[in-house]
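Note that one protein chain is taken out, while the other chains of the complex remain in position.
Labels for the chains are A and B, by order of writing; each one numbers its residues from 1.
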Amino acid sequence: MKNIKMLTANDAVAYAVKLAKVQVVAAYPITPQTACVERISEFIEKGELKAEFICVESEHSALSALIGASSCGVRTFTATSSQGLALMHEMLHWAAGTRLPIVMYVVNRALSAPWSIWCDHQDSLSQRDTGWLQFYAENNQELFDTVLMSYKICEDEEILLPAMICADAFILSHATAPVNIPSQKDIDEFLPPYDLKLALDDIENPVTYVPTCAPTRENSDWYMEYKYLQQEAMLKAAKKIKEVCREFNEKFGRFHGDLLEKYRCDDAEVVILSMGSFAAQAKDVVDDMRREGFKVGAVKIRTFRPFPVDDLRQLAKNVKAMAIVDRGFSFGHCGQLFMEVKSALYNLPDRPLVKGYIMGLGGRDIRYSDQRYVIEQTFKDLEKGFVEREIEWVNLRL
Amino acid sequence: MKSLREIPKSPIAKPDIASVGITGNWRIFRPVIHKENCKKCLLCWLYCPDGVIRVDEEGYPEINYQFCKGCGICANECPAKAIEMMEESVYEEH
Partner (left out) sequence: MGEFEIIRGEKMDILGLPEEEYLHPGFGSCPGCGSFLALRHTLKALGKKAILVIPAGCTAATTGLFPKTPFKVPVFETAFETTASLASGVIAALKMKGKEDIVVVGWAGDGGTYDIGIQALSGAAERGENLLYICYDNEAYMNTGIQRSGGTPFGARTTTTPIIGKQQHKKDMPLIMAAHKIPYVATACASYPQDLFKKVRKAREIRGTRYIHILCPCPPGWRFDINKTVEIGKLAVKTGIWALYEMENGKFKLTGASRGLIDPSKRTPVKEYTKLQGRFSHLTEKQIEILQKWIDDQWKTYQQYIK
């Protein structure tokens, strides 16, 4: 029996958290995620979700509290955005290094300065080195489904890494869309409870969490190996994500792509790469341009971490040029997605032309015409046989 | 430990002696208890920061020299002046 509710992304995530039977939530208000944790507090106070909600005094404390809770083997959740995520930076490394499967909803909002509450990806992309899985959702349904899938992925014994589920500020967080909510029974079958070995609260087997690894002593010099194992877990996560997405599709009949989603790419000469909500619009542009005879496809990058290196290399075999749209920028070089795609493809003997387009910073609208412009430019570059300007800022008012 | 794969994923440490090393090697002076003067008040046991003094079957304090750092608080606090801080090299001669 279908249960479809009209929900904003914030509410959709709150419902997913409720159905995932999260046990400890620690959160601090920040626009535009606040409504999500407000809804969760409502569920808890009404008795619909049996959990502890810690109203912490900062985002840094929110993540610290979850690290403490997760090490005792309980399922945890928090939500933040922009400045709050930046404030948590230190503890992001800590959570990943301690190998705790914490799930965090990040509403992608621009970082100050100047002050902005509107959408771009700089906040989560700035944290790409921290060791967290990063999922970018295209719509509210995908967001809901991804929250449920991420607990299953992260809590796997071989993985044990934290995950960020990212959604565009206001475009998804505050916009209402239909979301199909499965039954608690079905979700319980899909998502088993979290089972941690050697938890902090095991009094009979006391351990000290997070000791020092000194390179000066042979039997202590294991820091580098711990980091290697973190990367190994990331690579295992790439496989696990594909498995879990397949499983989810079998059970619930929905597939949003696994590490990436390819749309009409099989015979495409040019593809446009997008991340987040504007990936949906890209498909509309592709459909219209296909009708005009252009051999174009759209790729939605669904996981920024683990980065879909193999999938992109596979795609590059048939595609002649890629237009990569970034909603963030790494000052001093180029857009983050562009940087990573280029590096993933560099060693291929036969590689497509790639160009980076910067759009939508600080919440500037990414228009249909902007995405169309980007694809047309790429076809022009393909004709010329080279990329004249590697990076182009689109719809700039200067 | 030959490989990290032998232990849990999270970085943890397990309880054991000598977590930093054989701290007895730090000593320059060694506390020596002269039992003939000792009143078994056990203030030395109370004030040892490293907890390396235990009480033997007769009720006398016994120092674990493997880990005693030789700070001398026990000697300083002993009301009976029954603990002598002897230089290690001098002690070895005896």
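Structure notes:
Criterion: a residue touches a chain if its C-beta (ideal position, glycine included) is under 8 Å from a C-beta of that chain, and two chains touch if they have at least 3 such contacts.
Because the structure is predicted, anything quoted here is derived from the model rather than measured.
In the whole complex the chain that is left out makes contact with A, B.
Only one of A:26, A:234, A:260 or A:286 touches the chain withheld from this view, namely A:26.
Only one of A:14, A:74, A:234 or A:341 touches the chain withheld from this view, namely A:74.
Subunit A residues in contact with the hidden partner, per the touch definition given at the top, are 23-24, 26, 50-52, 54-58, 60-62, 64-74, 76, 90-91, 94, 200-203, 206-214, 217, 219-220, 222.
Take subunit B: the residues that touch the chain left off the picture are 1, 7, 11, 13-23, 26, 42-43, 45-52, 54-55, 64, 66-67, 69-73, 75-77, 85.
Throughout what follows, only the chains that are shown with their structure count from here on.
Chain geometry summary: the mean Cα position of subunit A and that of subunit B are 54 Å apart.
Against subunit B, the residues of subunit A that register as touching in their complex are 71, 97-100, 157, 160, 197-198, 206-211, 213, 219, 222, 225-226, 229, 233. Residues 1, 4-5, 8-15 of subunit B touch subunit A in their complex.
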